[in-house]
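Missing here: one protein chain of the complex. Every other protein chain is in place.
Let's turn to chain A:
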């Protein structure tokens, strides 16, 4: 790496210049901005659109914007969308077919939309979520080509976490408020008596080249120390945590738990948790025709294990009860995801807690399952698993 591998400091104008440089390169810059009472992700052409002076107050089923006196741009936690809205869009045309008057049928595969994205302000939890979706959507034998192309062309500018929300629990999923490798640039926002500035580290050659194009200064000891202390401090201020147990083991042993009935009474089965989850990747495909019947299209769009049609086989849905669908979501996320993708499916961003209208809290549900399990032996749990499979069918 070049000399710019040493951290540098940008001020607000420097961040503005960074966004301008990305726009000048022809990149589609996406970052956080305030809209409709929330900090959402949106395309932007200027750093002025960042949510300077806005923070959030979070709780289960509750999200409120709050003004911040310090004017910080990245002192908020995960909003209603994640980067999958851009990398793994909710709807994508896969192919179309046309029939000529002579009856010949031709097929056209559709090239995915691949803007050259620059994502500004990717939280460390979301950086991990992108890495998980990389495994899921590009790591197997059949790559999601649209995702793969968009992902490989995307520049990631992380914003380390200095202000975790009340619904955050990344530390207990093995993460933390510091950005793991995988970013092109990582910012740490510092606001104190010495001014509003961003400590920036390059994580790739492209990130380093980009930094050279914008006005910056070498990082001073005080800024580095403050930035490090803010991120370290955030680690201890997570609003929530998962119980410190082997979650794969706990989920596997809890398939017959009473707690699923309890949560099923509160679960609206509305699907919000899966839509806001930055790792949930499930899609369905639909073929549609036009009125003439001579043109057909296949679309891929987001689906959810909470949708009855998601598990519909001939004759009916396999997972008809709310209990079986919530259980599928949680056990997949925390347990069978490991078997499938060799990683957890949860990064602890807390979106499913905040954006559940009923305020169902994944950490509370896991804690309850842990409490219900008690000191059981492995032999007993295996028997329960078999019984449960039969009753669910």
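The rule is short, and it goes like this: contacts are C-beta pairs under 8 Å (C-beta built on N, C-alpha and C of every residue); 3 or more make two chains touch, one makes a residue touch a chain; residues count from 1.
As a convention for this text, contacts and distances are computed from a predicted model.
Novice: Report the protein name recorded by UniProt for the chain absent from the figure; options are "Oxidoreductase", "(2Fe-2S)-binding protein", "Carbohydrate ABC transporter membrane protein 1 (CUT1 family)" or "Dihydroxyacetone kinase subunit L".
Specialist: The chain we cannot see is recorded in UniProt as "Oxidoreductase".
Novice: Per the definition of touch given earlier, which of A:97, A:318 or A:358 contacts the omitted chain?
Specialist: Only one of A:97, A:318 or A:358 touches the chain omitted from view, namely A:358.
Novice: Of the residues A:268, A:282 or A:371, which one touches the chain left out of the display?
Specialist: Within the whole complex, the residue contacting the unshown chain is A:268.
Novice: List the chain A residues touching the unshown chain?
Specialist: 35-38, 40, 61-65, 80-81, 85, 90-91, 264-272, 275-276, 286-293, 301-302, 304, 306-309, 322, 354-359
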